[in-house]
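Following this message is one structure expressed as structure tokens.
Only one protein chain is missing from this complex, and each of the others stays in its spot.
Here the chain labels run A and B in written order, and each chain numbers its own residues starting at 1.
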Amino acid sequence: MATTARGRPALPQGIGRVTPGWWAFFAATLIVLAFGIVAIIRELTAGMVATGMRDVGTAGGATWGLYISMVVYFIGVSFAGITVAALIRIFDIERLRPIARMAELLTIVSLILGAFAILVDLGQPLRGITNLFGFARPQSPFFGTFSLVIAGYLFASIVYLYLGGRRDAALMAKHPGRLQRFHRWWAAGYKDTEAERRRHYQTSFWLALGIIPLLIVAHSTLGFVFGLQVGRPGWYGTLQAPAFVALAGVSGVGHIIVLAAIIRRLLGAQRRITMEAFSWLGRFLMVLLAVYLYFMVVELLTLLYATPEVEKRLSDALLTGTYAPIYWGSVAALVLPMIALMWQALARRWNVGILVASGVLVNLAAIGKRYLVVVPSQTHGTLLPYEVGSYSPSWVEYGVVLGLFALGALLVGLFIKSFPVLPLEAEEEVSVDA
Amino acid sequence: MAKYGMVVDLERCQGCRACMEACKVENNTTESMFWMYVFRFEEGTYPDTKMSFLPRPCQHCDNAPCVKVCPVGARYKREDGIVLTDPDRCIGCRYCSLACPYGVNYFNYQKPQDAYYALGIDWEDPDVTSVTGGVVPPYKNPDHDLLYGEEQRRTAGGGHAKGVMEKCTFCVHRVENGMLPACVETCPTNALVFGDVSDPDTPISRYVRAREPWHLLEETGTEPSVMYVGGKPPTLALTEIERPKARV
Partner (left out) sequence: MPKVTRRTFVKTSAVAAGGTALARNYLFGPLDTVAAESPLALQPMVEDVVPTTCWIGKQDCGMLARRVDGRVIKFEGHPANPRNAGTLCPKGQAQIVALYDPNRVKWPLIRTNAKGATGEWRRASWDEALQLVADQVNEVRERDPKAVLWQKGRSKAKKFYDDAFVKSLGSAKMGHGAYCSDVGYRVLEYMIGTHAVLHPDFRYCDYMLSWGWNITGAGGNKTCWLQWPRHMVEAKERGLTITHIDPRLRSAGPFADDWLAIRPGTDLAMALALCHELVAQGFLDRPYLSTYTNAPYLVKPDGSVAKVTVGEGEEAEELALVWDEDAGAAVPFAEATSRALEGSYEIDGEVLRPAFEVFKEHIAQYSPEWAAPITDLPAEKIRQVATDFGEKAQIGSTLVVDGVEVPYRPVGIMAYHVAQQELGFPTLQAMTMVPMLVGAMGAAGGQLSDYSWKIHKNYAKFEKLTVDDPPYDYFLNKSKFFPINTGLPGVVAKVMQDPAKFGVEKLPEVAILHMVNPLNAFPSQPDFLASYGMFKFVAVISPWLSETADYFADVVLPAATIEKYEGPISVNNQYIDGSTLRIPPMDPLFESKGEIDIYMDLTEKMGLLYGEDGYLYQVNKALGLVDDKAEFGVDINSKPQVRDIFDNWARSEGIEEGVAYFEDPGKSVYIKGPVKPTKMYGYATDPPFGGAIHRFYGESLLDAQNQMKEKGAEAIYYQDYNALPTWRPPTMDSSPAEYDLYMISYKLIEHKQARTSFVPLLAELAPGARVDINPVTANRLGIESGDVVTVESHNAVTGETRSIALPAVMCEGIRPDVVGIPHHFGMWTHPVNEGQGSSPNELYFTGEGYTTNTADQSFHVKVRVRKGGEL
């Protein structure tokens, strides 16, 4: 049994113990985060002229750029987290249970990042919050995205995580230390009685059931942010919403795989997070990928046979023009994992390394695809014969996005260091009791 | 209640861009903001070349996608047909700009004071401020500080502010005072006609009756208040020539 320097028994899962490696990790994230903050301050003082975004039309720009791409991406990632968590509850998938909390964590973190990304994308960020409370118009799909996804959905997932974590919090709260107050606060008097357990189980179940349609609605709404735009070629379409949901799943599951693999390694939890769990995740990813690839083929066919001039200009830009590297790069980053996954599924042999690589690739692809949905329809999709536009993110935007990732990593890291990311097991409970 | 509309007569337009300039001065817009924009097109190959011009203000759509998507109601349509932006309400999400098929929205990417032709002109020069009292730009129009319409809201003409969207206001500050919009007023060949389309006796109503007006991007269903006569709807086969300095 490990003990801390001061002789107290160590908390399970390395909680509260910051090794030099972790210090280095926190320092690194803080440095990148600081860079992101510098970028944001630059943007706030100079105005959004500091970004690469410009008006659509005469200015030949894209007025939504990397930020909105990242919003869509982050919200997509959050989707899978909560879906997986919900599926685990609904279907009682026992071998995945250890993954549930990290999936929830992922959801919350990516939602927070998404919210920040939206805020930095607003010309008047603080007004964004106050006016949205004061004057929100539910008819606006943007409102839908903002309120449902960021507010409602973030709230729901926090509740979810909270409830799911109460028992562990109560256990942790028994342990003295700096984090005790935090754990106590979380446990909030939880006694782990049977009645409490059942109540939690039921709440979680119903919440899980309830969250699924919310998810679909939320992500479809996000699709509608684009899909309802008659004036933006490439956006208007019925497939937008389902494709959004599918790609959201792909990127989110990819993320869970990566996160699970990292935590498995960090905590030496090979026993807890089994290969079966990975194979389940792999298969799930494969199915989602298949669905998304189907949408993509349909999309490609539409692009190839695009008839209206503007659509043609847009598809040319995507397939052979300015955006071809990102387009085909993304396609490759989806097809390669698909092949790898299929091969593994057929061979019934799952390899964590390949899975992680697939997870990373599909996420790069997801970012690429989100970018391709957001940007080209603005630069190449004007219905009036404006000159073809161009957009490339400025250092400020890259800085902010890096900062967001750093923030995400920091939050995950802090969580891991302050709360059991894997539900506590009997032996760990024992150690706490000791 | 009047219902305002504008006719653009492409058989009269000389592509001179006086309307753009009048709009800029009247509404004190900053560099590279063209609430009114005039396309100049070339088509065909030598010697079978054709040229055409196309002025493009905000279309003040009756079924305005920009209004629909605004999350906070900063973009609104008045009963008289004018579509405005409330600069005190706008959160700067730029959603209207994307929803609009016409590309007429302009966002304040920087502090307007820094964007009044800052390159080469220093309005803060003490010799200038001794004359202008430090007003930036020196031709700043005080009408924009007033409130307009039943709603008594400011309009984007008065709210050039960093991080806020703006666009053509149909010169609401002039129209409410019985004047023509600045672009219409200045057009050297009277290619722009403005007025109340609900009153059959206005020049614009007569124009609409006598000619066959068409709308820009009819297919998008936006139902614009701006109508075109003469010429033909633009296609991507047109090459735009002589673009102004449009990006800051």
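Everything that follows uses one rule, which is that a contact is a pair of C-beta atoms (placed from the backbone, for glycine too) under 8 Å apart; a residue touches a chain by one contact, two chains touch by 3 or more.
As the structure is a prediction and not an experimental result, all values here were calculated from the model.
Novice: Give the residue, chosen from B:79, B:199, B:212 or B:242, that touches the chain omitted from the document.
Specialist: In the full complex, the listed residue that touches the missing chain is B:242.
Novice: With respect to the chain omitted from the figure, which of B:82, B:96, B:187 or B:216 is a touching residue?
Specialist: Only one listed residue reaches the unshown chain, and that is B:187.
Novice: Touching the hidden chain in the full complex, which residues of subunit B are there? Just list them.
Specialist: 10-12, 14-18, 20-22, 24-26, 31-32, 42-47, 49-53, 87-89, 112-113, 117, 119-123, 125, 127-128, 131-143, 145-147, 152, 154, 158-164, 173-174, 176-177, 179, 182, 185-191, 231, 239, 241-242, 244-245
One rule holds for everything that comes next: only the chains that are shown with their structure count from here on.
Novice: Could you state the distance in Å from the CA-based centre of subunit A to that of subunit B?
Specialist: 40
Novice: Hey, which residues of subunit B end up touching subunit A in the complex?
Specialist: 32, 34, 37, 39, 41, 56, 65, 68-74, 89-95, 97-111, 162-165, 216-217, 220-222, 234-238, 240, 243-244, 246-248
Novice: Can you list the residues on subunit A that touch subunit B in the complex?
Specialist: It comes out as residues 46-49, 51, 53-61, 63-64, 121-125, 127-128, 131-132, 134-137, 139-143, 146, 225, 228-232, 309-310, 313, 378, 382-387.
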